[in-house]
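The complex is shown incomplete by one protein chain, all other protein chains being positioned as in the whole.
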Amino acid sequence: MTDESIGGMLRIALILTVIMLLSAIALAVTHIYTKPFIDQTKEQKLKEGLSMVVTQADDFKDLGGGYYEALLDGKVIGKISTVYADGYNDKIKMLIGISDGKILGVHILEHLETPGLGARSTEVRPDEDEPWFLRQFKGLDSVALKKDGGNIDAITAATITSRAITDAVAEELRK
Amino acid sequence: MQSQNELQRLVCSSSPHVRSGITIKKIMFAVVFSLLPAAGYGVYLFGMHALLLILSSIGMAVLTEFGLQKIFRMKVTASDGSAIITGLLLAMIIPPSAPLYVPIIGSFFAIAIVKLAFGGLGSNIFNPALAARAFLVASFPVAMTIWARPHVDGITGATPLGMLSESGMSAVLDHFKTKIAMYSAMFFGNTSGSLGETSALLLLVGGLFLIAIRVISWRIPAMFIGSVYLCSFLFGKDPLMAVLSGGVFLGAFFMATDYVSSPTTTIGQIIFGLGCGMLTVLIRELASYPEGVMFAILLMNCAVPLIDRFTKPKTLGQK
Partner (left out) sequence: MKTGKIIWDGLAKQNPTFRMALGLCPTLAVTTALTNGLVMGIAVTFVLACSNVLVSLLRKIIPDKVRIPAFIVIIATFVTIADMLLEGFVPDIHKTLGIFIPLIVVNCIILGRAESFASKNPVFSSLVDGIFMGLGFTLSLSLISVIREVLGTGKLIFFGNLLFSFDFSVLGFVLAPGAFLTLGLLLSLFNYIDLKRGTRQ
C-alpha cells in the first residue's frame, strides 16, 4: 500500500488522529490533576493581597468584577477594588482599599516594572513587613507626589512608576 | 598561496598620491586640547571630585586598551591618544557627583566591549564614550541621575532639561528668575548638568578651533544644532534654550563628528547631522528621558553604513 493510494492516505490520517487523541487524553488527565492546586494558589494570592490592604478585616466578600468588601465580625469596614495603573513597562495590577474617603491600604498584585527602579515599589525594607512606598498611602484622603506639590515621596529615579501608582490611587479616591 | 595573499594586500591606488603630515596622534591630541577648556571649567564648577573623575576615566581607558592588547597579543595602540579622548569624553558626560567606580566601569566597557571587541580603532560601530554612558545609565540609574549644583558641595539640583520635563517651563523660569539670566547661565555654563557639558561657550570655542584647523567639518555640528533649533521651535518649545541646554554642543562638535562612527560623504554628513538633531528633539519631547542627545547619536551610528551606501559618490562613467 503506497502513501498515495486511498488506503495509504486513510492510514496516515488514522495514525495522526490516534496521536492527537492520546495527546488530548494526556492533557485532560494532567489538567484534572493540577487544577485544584492552581486554583488554590490563585485564591491564596488574592486572599493574601486582600488582607495586606485591610489588615484589620477577618473576612472578605467577593462582589464580582474585581470588587470586594472587607468584613470584621460580619460588619463592612471597607471596600476594595482592583485597579490598573499605567506603569513604565505594562499595566500595574493593584488592590486599593477605601473606607469613608480614606485609604486603608494599597497592594500590588502584578507588575512588570524595571528591577532596581520601578520594581522598588514592592520593596520591603529590612525589619518591616510591608513596602515602604505603598505604606505612605495609608490613612490619607488625597494623594499626589511631592514633586507635584503633594504628600508622597517618589521612588528615586522611578518617577513614572511612582506617579502611575499615585495617580491611580488619587483617581480611585475621587470615585 | 602565501605570495598571492601578500600581493593582494599591496593594492596601489591611482595617482596622485598625497601625503600629509597629519597623523592619528596629531588629530587626537588636537581634540583633547580643544576639550580642555570645557573640562577645566567643569572642574572649576564642581570641584576636585570632578578632576578625580576625569583622571580615573582616562587612566582606566588607557590601561584597559594597553592591558587587553597585551593579553590578546594585538598591536598596542594605547599611545595613539584615542583612548585618552574616549576617557575624557566619558568623564565629561557623567554627573559630576558620580562615585569613582562609575567612570572606571564605564571606561572599561567603552574600550573593551564597544571598541576592541568590534576590532579596535576604525572598526567600532558606536561612539565608545556614548555607548558606555548608555550602559552606565542602565546600570546605575540613581548615580547617573543625581546632579550636583555648581559651586555648592553636597547639594543636588535638577538640570534645566530635567526641570522642564518634570515641572514645565514656568519652573525653569522661576529658578533662573529672568529669561536673559537663563540664557546666560546656560551659555556660560553655570547650571547643573554633566561634568563637561554645561558651558556652551567653551564647547563652541573648542569646536570652532577643530573646524578651523580642519580636524572636523562644519557640516555635522551645524546640521545637528540647526535641526535641534528648528524641531524644538516646531514643538512649540524655546528653541534657544533647547540648543544651549543638555549635551547638544558637546554631542554635535565632539561625538557626532567621530570619524569612525559617522558618514564619510558630504551629503551623508548632512543627513547624519539632521537625523541626530531630529531624534534628539523627538526623544526629549515624546520619550521618558529628559535628554535625547546620547540615544540620538547612538541610533544614527547604527544608520551610518546605510547612509554611506546610499550616498556613495558615483565613479566617472558609472550609471
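Per-chain numbering from 1; labels A and B assigned in written order.
Everything that follows uses one rule, which is that a residue touches a chain if its C-beta (ideal position, glycine included) is under 8 Å from a C-beta of that chain, and two chains touch if they have at least 3 such contacts.
Because the structure is predicted, anything quoted here is derived from the model rather than measured.
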Of A:I12, A:V76 or A:V124, the one touching the omitted chain in the full complex: A:I12
Listed residues B:Y41, B:F126, B:F140 or B:F224, member touching the removed chain: B:F140
Sole contact to the chain not displayed, among A:S5, A:T30, A:Q56 or A:N151: A:T30
Per the touch definition above, residue among B:I113, B:L204 or B:L282 touching the missing chain: B:I113
Sites on chain B contacted by the missing partner chain, in the whole complex: 101, 105, 113, 117, 135-136, 138-141
Touching residues (missing chain, whole complex) on chain A: 3, 11-12, 15-16, 19-20, 23, 26-27, 30-31, 34-35, 37-38, 41, 45, 110, 114-116
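Rule of thumb we're sticking to: only the chains that are shown with their structure count from here on.
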Rounded Å distance between chain A and chain B, as computed from the means of their C-alpha atoms: 43
Chain A residues within the chain B interface of the complex: 88, 116-117, 147, 156-160
Residue ranges of chain B in contact with chain A within the complex: 141-142, 145, 166-167, 288
